[in-house]
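Each remark here refers to the structure printed beneath this line.
Rest of the complex left out; these chains stay put.
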Amino acid sequence: MAAKLASDAKGVYVIAATPFLDDGRIDFESIDSLVDFYLKCGVHGMTILGVMGEFQKLSETETLDVARRFIQAVKGRVPVVVGVSNPGTTQLVRTASKVMEAGAAGVMAMPIAGLRTDEAVTGYMGSVLTALGRDIPVCVQDYPQLTGVYFSAACFLQMVDTFEQIVMFKHEEAPGLRKLSAIRAACDGRARRYISIVCGNGGIHLPQEYLRGADGAMTGFAYPDMMVRMHELFSAGKAEEAEDLYDKYLPLLRHELQPGIGLALRKEILRRRAAIRSNAARAPGPRLDKADIAELDRLLARLERKLAA
Amino acid sequence: MAAKLASDAKGVYVIAATPFLDDGRIDFESIDSLVDFYLKCGVHGMTILGVMGEFQKLSETETLDVARRFIQAVKGRVPVVVGVSNPGTTQLVRTASKVMEAGAAGVMAMPIAGLRTDEAVTGYMGSVLTALGRDIPVCVQDYPQLTGVYFSAACFLQMVDTFEQIVMFKHEEAPGLRKLSAIRAACDGRARRYISIVCGNGGIHLPQEYLRGADGAMTGFAYPDMMVRMHELFSAGKAEEAEDLYDKYLPLLRHELQPGIGLALRKEILRRRAAIRSNAARAPGPRLDKADIAELDRLLARLERKLAA
Amino acid sequence: MAAKLASDAKGVYVIAATPFLDDGRIDFESIDSLVDFYLKCGVHGMTILGVMGEFQKLSETETLDVARRFIQAVKGRVPVVVGVSNPGTTQLVRTASKVMEAGAAGVMAMPIAGLRTDEAVTGYMGSVLTALGRDIPVCVQDYPQLTGVYFSAACFLQMVDTFEQIVMFKHEEAPGLRKLSAIRAACDGRARRYISIVCGNGGIHLPQEYLRGADGAMTGFAYPDMMVRMHELFSAGKAEEAEDLYDKYLPLLRHELQPGIGLALRKEILRRRAAIRSNAARAPGPRLDKADIAELDRLLARLERKLAA
């Protein structure tokens, strides 16, 4: 079993797709091949059942089955973080307990839609964190583009000071570079305990985020191998080289970031890279049409040419 | 088993609360007493597992257990409509099939959050209605205050013309009196087949809605007996008497309509009326404080005085 | 000239309509008759160029012309508060200065759309309040249903502690009864300086708000005479009588509260009460159709019968 998620976590925690068969059933064999793919890419961790993992379209039983299959396939080689956000706190806690028993390294949760102020966010997250208890390491996800819930850096710091189980912050408010800087400065290991900051939002500002003190990436870009190499370069102090590499992929990364259709594009690339067998997303979900495919073909061809140059 | 929901449905389809024990577990015995209470109130139908039924906080298993208990307790005396809205279409259809097998009269579904145009709404609802098939009668819920999804009367009519399984429209856009008039005029049984229109949104404009052609109410106001009596008066052509009765309850009805806290107020009144044992809502959910209770006490005392006068 | 707005303000600060001619031009003569009407109703203050005053549809010149006409007509008999919210701070301050010179008692401003956290709200309001300076009394409007901006009670208290020019809080978040209680308790004249709290949101919870410590109403309900009488009764400790009176108007008050069409309904009632000559709202604005008029006729007839009883 992998060690628990800790606040010194660094690197690429790839957001894993959930593979489906064309008929919508879960493709468990593709979970195995996808894990192999991610591990070959060198990822430092894996986050499953996030938004890109279509967690909302799975029943409770399916959620646990998928989580267990991922964890078994990973065999403790890297930490597996499991998204457990849920409209009901009871369900959230039950899922969290079961995946931790199954070998997860930690869980990820975000404030529920409808919270309007920092006060409401700390109220909600406080009750969730209390219910989860101190033994389950938590990554707090900040994804207002999806939830409509915005909270300030000060609000997050208040949570950090109250709940030791918070070890990681998934930063993806946009624009949010200053918020990242503020949290990094406040959680620097001296003024306050260190918190791992990993960046989502498709990685669209990832080099800038590294330079502002991020510890890594937590996103589903279909080339995690690039992100791993980029992380190594940043870690070695080679920021310009890191960003040169990143810039080659930026046109595709930007293309994948489109809400909705982006999921279909990512799954199609993962399929082409032989990581999964079908690009199917569960309904309601996006499907690529001929123009979308031609556009993707062209962008992939351009990437190959750049990499070859 | 009750007959299936049909487009000539009329009357009060009360939105049922889901009773919980103080510790958050489902209170199945209170389902039985709640059903008794509603039937004694004279309701013409029951809608379970709607928003007020906290459907989002139940697991799939719990959803089915609750639905079956309600249906068993009702024993076919009135139609039971089951809310099946779900982020995943597969789950939605699975729940719908199982509750229909268990004896439900029909299901209720609403467009999923994130749909931006009429085109997107008909696309989504079309795929859901196709997946449900022609044999499951459907009530389409229009609740943009919750979902953020707005659609026009024309959009609904297009669905009606394509999907014969739509038999009922749950109207609760606010403001929405003109939309009700437009749909009533279009679905009048001559220009187009008749569709039952029932009104939600706490009943805050219910007399006006009856006068514009609504067929009934579908809301969770804790005095369904008043709504039943009001329906009888409207049906007998006694609109002024009907509204006189309604107006006595309006201060409380308006008070209950408050989002969030309204659920706690309703459950507290149901508890005082001996319909359920606990006013508990599942987390995250509202709780009444001392000021809330005193306020409610006073409003209830005022209601009693008015009724006694 | 009327005294400046102060934190001990109490009573009904009616939100004034801006009268237009049928062709959309400002109807200055109706400003005079409207002022007469409001003063005869006994209002304790007047708030002009608020949302109901269609402030966004006036040019800067028109804004000043309308403000001056109202102030001249009032002749210092009651304080006139002028809404000055504006996307540009320069324009906001310029308008505020000019209306204060013209004899306004104070100004009303609200956080601009797009502010996401308490921190952002205090940042924006702080810069506006600093630019306005200490000599202009300010009523802070809290109307998230319109702006999408939510802030906590704690956020408002921070503003109160920093900016002495804040003397009044226009409460209209919904639901918001607990926020009112929190601000009342904190600004009680002992723990912190007293702030006048007046309630908007159409007055839909006005009796409850009085009982939780509100100082008055600031809304455009077309029967300010009722609100004045109700205020007197509450001030005399006759809460039940006050609410009995209110309850007679509640069906109409609730009907007027509908966003959009509500403005047209209010202007039509003001026209019928001979306060203004035309019910016209500037484009884009709502217009009543035949069904709307018939509905209003009936509700007004019901009100008359209740008052006669």
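Labels A, B and C are assigned to the chains in the order they are written; within every chain, residues are numbered from 1.
In this text, a residue touches a chain if its C-beta (ideal position, glycine included) is under 8 Å from a C-beta of that chain, and two chains touch if they have at least 3 such contacts.
None of the values given here were measured: they were computed from a predicted structure.
Undergrad: Assuming 3 chains are placed, give the number of copies in the entire complex as this structure defines it.
TA: Taking the entire complex into account, the copy number is 4.
In this text, only the chains that are shown with their structure count from here on.
Undergrad: Which chain lies at the heart of the structure, taking centres as C-alpha averages?
TA: Given all protein C-alpha atoms shown, the central chain works out to be B.
Undergrad: Just how far, in Å, is the C-alpha centre of chain C from the one of chain A?
TA: That gives a centre separation of 46 Å.
Undergrad: Using the average of all C-alpha atoms in each chain as its centre, how far is it in Å between chain A and chain B?
TA: Distance between chain centres, rounded to whole Å: 37 Å.
Undergrad: Mind pulling the residue numbers of chain C that touch at least two other chains?
TA: none
Undergrad: Please give the residue numbers of chain A that touch chain B in the complex, ascending.
TA: For this pair, the touching residues of chain A are 24, 54, 56-61, 87-91, 94, 112-113, 124, 127, 131, 282-284.
Undergrad: Give the list of chain C residues in touch with chain A in this complex.
TA: On the chain C side, the touching residues are 116-120, 144, 150-155.
Undergrad: Note which residues of chain C are touching chain B in the complex, please.
TA: Residue list for chain C touching chain B: 174-175, 177-178, 181, 204-205, 208, 211-212, 240, 243, 247, 250-251, 254-255, 258-262, 289, 291-292, 295, 298, 302.
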